[in-house]
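Shown here: the complex without one of its protein chains, the others still in place.
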Amino acid sequence: MREQRKFKIPIGPQHPALKEPESFSVALKGEKILGVDIRLGYNHRGIEKACEERTYVQDVYLIERICGICSHTHSTCFVQAVEEIAQLAVPKRALYIRTLVGELERVHSHYLWLGVAGHEIGFDTLLMYTWRDREAIMDILALLTGNRVNYGINTIGGVRRDIDSAQTKEVLKAVEQLEERTHYYIEIATEDMAISKRLSGVGMLPQEDALRLGAVGPTARGSGVNRDVRRDDPYAAYEELSFDVITDTHCDVYGRTVVRLKELLESFKIIRQVLKNMPQGPIAVKAPRKIPAGEALSRYEAPRGEDVHYVKANGTDKPERVKVRAPTLANVRTVKQMLKDRFLADMPIVIAAIDPCFSCTDRMVEIKNVDSEKEKIISWPELRSLSIEWYKAQGVDFTKLNKKLGNV
Amino acid sequence: MVGSIFSVLLFPGFLFVSVLALYSEFIDRKIYARLQNRVGPPWFQPLADFIKLLAKEDIVPEEANRNMFNLAPAFALCAAVTAFLYIPLWSFNSLCSFGGDSIVVLYLLTIPTLAFFIGGWYSTSLFARIGTVRSLTQLVAYEVPLFMGILSAALLADSWSLRDIAFFYTQHPLYILLNSIGFVVALISLLGKLEKGPFDIPEAETEVVAGVFTEYSGRNLAFLKLSLNVEMVVGASLLAAVFLPFGLNANPLAGFFFFILKVSAIVAILSLMRTITARLRIDQMIRFCWKYMAPFAILQLVINLILKGVLLR
Partner (left out) sequence: MSLEEKIKQALVSKFDFLAGRIVISRPRRIFIQVELERLNDVFDYAVKQLVFSHLCTITGLDEGLTFGVVYHIADKNGIVLNLRTAVPKINPVLRTITFYFPGAEIYERELMDLLGVKIDSLPPGLRYPLPDDWPQDEFPLRKGWKPKAENREQKTENREQKT
């Protein structure tokens, strides 16, 4: 009954499988994919150009908004380059805090990815579970930095917020809870029949192809490429921390899933070490407004892979050139290879398996009170209690559920 | 005359089955949500969705065949509701009944799938066309185990009439247990028919947007959704009548209560199954159906043939 004629279907720029505008034009024969044309650039916002017209400090916040998920990645990568040019000695404590936030970000990103992957293979239950658990890490990030995304913790010369012992305790508590959940998800992903059926052998990327195409991050490590900037080109506090680089030789989506899940456990390890070994001292040094002429290349292991920033300074308070290479750009070419002769049904998960970036929403809302015409800004706890009250009025009580989950 | 119009249109016909369909959609969504640790919709949500969709603009694609596109939802709904009339619900007597009505019900249940095919195909959307091709491919895979599962129960009861089957198993309640393989096979096939759970391949959101339903909107979409839900009710009550014929000889009120309970239980099992599985690929689904489901259905058939020779001499 399958139609044997060739035809082309547009996946994107708008399509339920994609959370971000990209266009994949897929040539199909029946259910088989003959070829894929990838058209990117729908999200090009001219940030590199805009950076040249703003001061370094402004750029930190602009660059943080490149991506909603790995915002800390980009801002850290950028400030590292600027600090290198200006030859600032960033205090150790600041580096540790950066590492901490970076790893928390990796945890939330991998959790997010796991949920999206579940959704792409039609397993929404996994999505709901992982995203529920992810809330714990979002809360921790909000506690440490004041924001759930776009943390704004980096500044040139250090970080903007210190961490105290009460916060440390909260982080450890959340990490413990999440570690338990992660073991559970590893069990699900490796033992569930339907999941392994959908992931095994799908999106094959042999090691030589991964190397040839320049894949980075979990995409490369899932193909047995032992490459991790945190170990190879250590930045922040990674030189003083011990952790393993997870690789897997399955070379398929399953391998990438396993890599991400095991990386979560490594992240928890790193977070514990960071909190234990965090040195005392100042959290920032004062940075000059004008950065001396020079250039630097900074690399950072984002949750999705290697993030590269190149900054050239010309002695003024504005950079001459800022170049950003996000990990997805390095990985997107592998998709073409992975989709060859596969089924249309594999397309969403194969695309999702490189973990393409997409933006998150902000948590602050402005409420306009109709009567008084006054704008009111609601904070996150207030917003949360408001919503709980609302549900209570609808006859739904979360207190029992919360108790069961242990996050009272 | 007036009485039969009342039965066909209102109770236990069209109106009743529609209400039941909305009810089972609620059960399905609520259980699905609760199992996923969500709150889930309030009880009136399916009805609210239906009314809202009725009020929305009805868009027909320019390229589409207008008549076919608009007729498909009506076809699907009518076929599903008609099938309902042949099924014994809370007493042995269904509204219409004759010697071979189990076959008729099974065929009437196939028509919605074909109607979806026609609607999707004539909407000329690429996503809808892939969806239609998928749903027909899937039809070939689940239909055979479903038929065999139900017919082997019929074989043991020595009748093609649903009424006689139900009557037979009420007389010999223990024989129900003999059909348990067939029941499981039919239940899983029903998931394929309803395009739910691991078999929601034709409308896989992340692949083909909404498959057959991609181009549908407004009133047409409302009726398509309703007919899917009616199909769910009919499928559940068919399985209930064949495999779980309890309470059919009780008084009508208790019987009615039992009927609702049985339908709810079957719908709950279906939503449980779709909660705990990932969507299969079409080739995996077909392999699964022919490799596991069909052999098990044949096994049930053989068991029942032997039993019939030995037990019911």
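Letters A and B mark the chains in the order given here, with residues in each chain numbered from 1 onward.
Note that a residue touches a chain if its C-beta (ideal position, glycine included) is under 8 Å from a C-beta of that chain, and two chains touch if they have at least 3 such contacts.
Just so you know, these numbers come straight off a predicted model, no measurement behind them.
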{"item": "Shown chains touched by the chain that is not drawn here", "value": "A"}
{"item": "From A:Lys8, A:Lys169 or A:Lys323, residue that would touch the chain that is not displayed", "value": "A:Lys323"}
{"item": "Hidden-chain contact residue, picked from the options A:Leu126, A:Leu141, A:Leu241 or A:Val308", "value": "A:Val308"}
{"item": "Contact footprint on chain A, counting only the chain that is left out", "value": "37-41, 44, 46, 48-49, 84, 211-215, 226-227, 229, 231-234, 295-297, 299, 306, 308, 310, 312, 320-321, 323, 325, 329-330, 332-333"}
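The definition used in the following text is that only the chains that are shown with their structure count from here on.
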{"item": "Distance between chain centroids, defined by C-alpha means - chain A, chain B (Å)", "value": "42"}
{"item": "Residues of chain B touching chain A in the complex", "value": "35-39, 42, 126-127, 129-130, 133-134, 136-137, 140, 198, 200-201, 204-209, 275-284"}
{"item": "Residue numbers on chain A that touch chain B, as the complex places them", "value": "1-3, 7, 9-10, 15-17, 28, 30-31, 118-126, 128-129, 132, 192, 194-195, 197-198, 343-348, 391, 394, 396, 401"}
